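Working notes, beginning with the structure itself.
What you see is the complex with one protein chain gone and the rest in place.
We just call them A and B in the order they show up, numbering each chain from 1.
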């Protein structure tokens, strides 16, 4: 066991972890932040995507020990300070960018990382950026649309219903 | 996963010392190693994370050579060499996915030498120098078959030096599930000749397609490749996603695309 300390969603936290404790296990089990999901074991589905020092990372493919001293943001930290949905979260609701909700936390975190790097992405850029996030419900249509809408682009021309 | 410790040295010397322990193993970005550990296919006692060693991070361009620190994530390479070496930026910017690119490193990729990884093709096609804590290894000597390299036990890739070509292109044809290369072609044209490195295709890992190099060195054109026979499919990977013959066909088809793109 070794002690790790990090900032999670703006709050300083610490805990004792084993070497093989994954960051996602620390978040879900020790901190009870169960919004970060585990959908695969080969680092492909992206349901566990979080931000580490402002950059997206897969919490299932990183040890908690590697996050010692890091600034972590999870989906629980994405809403506005008053608890209302952030622009990205609101766009996902407005455009029906989620169904079962399981991949959604990862999608929100990846979308946030994308818009930080590229504030007005094209459709192709959004699709490419989602390469590491698998959704089985939506066929991606409304996810791509929601992310483009969250970037302030007019999505009314994209087939709706 | 089995039990192991994770240590995070901040210097190469500390890392080497930690790696000298029995069954210690280096941990780069972990994007391949951690899934392997989850399958219990490796049993280290200690993982030595290289992510805390600042001297192994970063990209510099100097006199036509790009030097990439061994612990530099793909995303950083993609951003830093976009102007100086666009084909390399394109390669780095299409490994895995954005989250993988923020963690995975060039040193980790080259040390693992997965037969379908992207970076080995860039290193081999550019005639890169693999710099370790102990020595410098020419790419032509470094790759020794799939998952096999010239690295000794406990040896760390501290940086990679890649000569910038006059023209270059990387064409990755993705295996549809893993999104690794089914076949990837790195083409690099230098004043003294053309090098063509192929990843994803061969049972022996990344290799140079000598016939194409000769033809393109004489005549840098799509027609020059068109005139060649595809390499033999006999020694190529044959799996669910494509036969050896299909991969061999792709080697030629993608090399043509690479030449067209680089021209």
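Methods note: contacts are C-beta pairs under 8 Å (C-beta built on N, C-alpha and C of every residue); 3 or more make two chains touch, one makes a residue touch a chain.
FYI, contacts and distances are computed from a predicted model.
Note on the omitted subunit: UniProt lists it as "Carbon-monoxide dehydrogenase large subunit", one of the names in "Transcriptional regulator", "tRNA 2-thiouridine synthesizing protein B", "Cytochrome d ubiquinol oxidase subunit II" or "Carbon-monoxide dehydrogenase large subunit".
Considering the whole complex, the hidden chain is in touch with A, B. Contact with the chain that does not appear here is found for just one residue of B:85, B:119, B:143 or B:173, B:173. Considering A:71, A:94 or A:117, the position touching the chain not shown turns out to be A:94 (whole complex).
Against the chain not shown here, chain A presents residues 20, 28-29, 33-42, 44-45, 47, 74-76, 78-79, 85, 89, 92-94, 96, 98-105, 108, 123-124, 126-128, 130-131, 133-145, 158-161. If you put the missing chain back, the residues of chain B touching it would be 1-3, 38-40, 173, 176-178, 182, 239-243, 246, 249-250, 253-254, 256-257.
Just so we're on the same page, only the chains that are shown with their structure count from here on.
Averaged C-alpha coordinates put the centre of chain A at 28 Å from the centre of chain B. Against chain B, the residues of chain A that register as touching in their complex are 2, 18-20, 22, 41-44, 46, 49, 52, 55-58, 60-63, 65-66, 68, 110, 113-114, 129, 131-133.
Residues 1-6, 8, 30-31, 34-35, 37-39, 46-47, 49, 51, 75, 96-100, 102-103, 178-179 of chain B touch chain A in their complex.
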